[in-house]
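One protein chain is absent from this view; the other protein chains keep their places.
Presenting chain A:
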Amino acid sequence: MTHKDGGSSSLGTFGVKSGLAQMLKGGVIMDVVNVEQSDPHMIKAIVDAVTIPVMAKVRIGHFVEAQILQVIGIDYIDESEVLTPADEEHHINKHAFKVPFVCGARNLGEALRRISEGAAFIRTKGEAGTGNVVEAVRHQRSVMSEIRKASVMSEEELYAYAKDIQAPFHLLKETARLKRLPVVNFAAGGIATPADAALMMQLGCDGVFVGSGIFHSGDPATRAKAIVQAVTHFNNPKILAEVSENIGDAMVGLTITDNMKGGRLAARGW
């Protein structure tokens, strides 16, 4: 954009989109679970009420929902497997938007496919709504182990590995060089305790998402505050012990099986 007095600026660049995620690092994103929040009027009321960045979910592939959220001034969009997908083959072309997107991933190939579509931020899928951290751990461990593998490969091996994990070669090469994902990577899906949050941070995540893990617990406000502190002091077991005291009952964790109501959410996404 060029202005009358000669000053010029560029809006919605990948730099400012991935940069906002960098500002969220070491933090906790709280997923407020409530059906009425899909109404744009409700979302606008939330944007007006808080100064912190506001993220909202759209269905996988539903680019019109994303257009609507962009125009009402949402700060981040989660193209989320938690909602019923609108498209069973395609994800949203996220490069076409000024608003940044976060997407879930179970492994390195999936993460790099989302980044190639324009995601400026990746999270583990985990298994949302279960209060059980096992799937988030599995996904983060896969991503990190695949990055470690790629980081010692020769260029020829990287070409073959890119084909194997269905990832764009240039992004795989960049990841191997950086020894981490080229965008910020959070944990999500089943984090329920301060120790869960610190576990994900020690496994290499940059921050965490929490939803039902706090809102379905005995004392959500106290638990939320404890998890925020656990993410900052994730390497200090003494502080973790202190913040884990007297925070009420944790959400009861669910066993993750294919027979769960709604099935496995993490399997959605292509």
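Please note the rule applied: contacts are C-beta pairs under 8 Å (C-beta built on N, C-alpha and C of every residue); 3 or more make two chains touch, one makes a residue touch a chain; residues count from 1.
To be clear about the criterion, contacts and distances are computed from a predicted model.
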Per UniProt record, name of the chain withheld from view ["Isoaspartyl peptidase/L-asparaginase", "GMP reductase", "glutaminase" or "DNA primase large subunit C-terminal domain-containing protein"]: "glutaminase"
Hidden partner chain, touching residue among A:Y76, A:Y161, A:F186 or A:F209: A:Y76
Residue numbers in chain A that touch the chain omitted from display: 1, 3-13, 15-17, 19-20, 22-27, 47, 49-54, 70, 73-76, 98-100, 225, 228-229, 231-233, 236
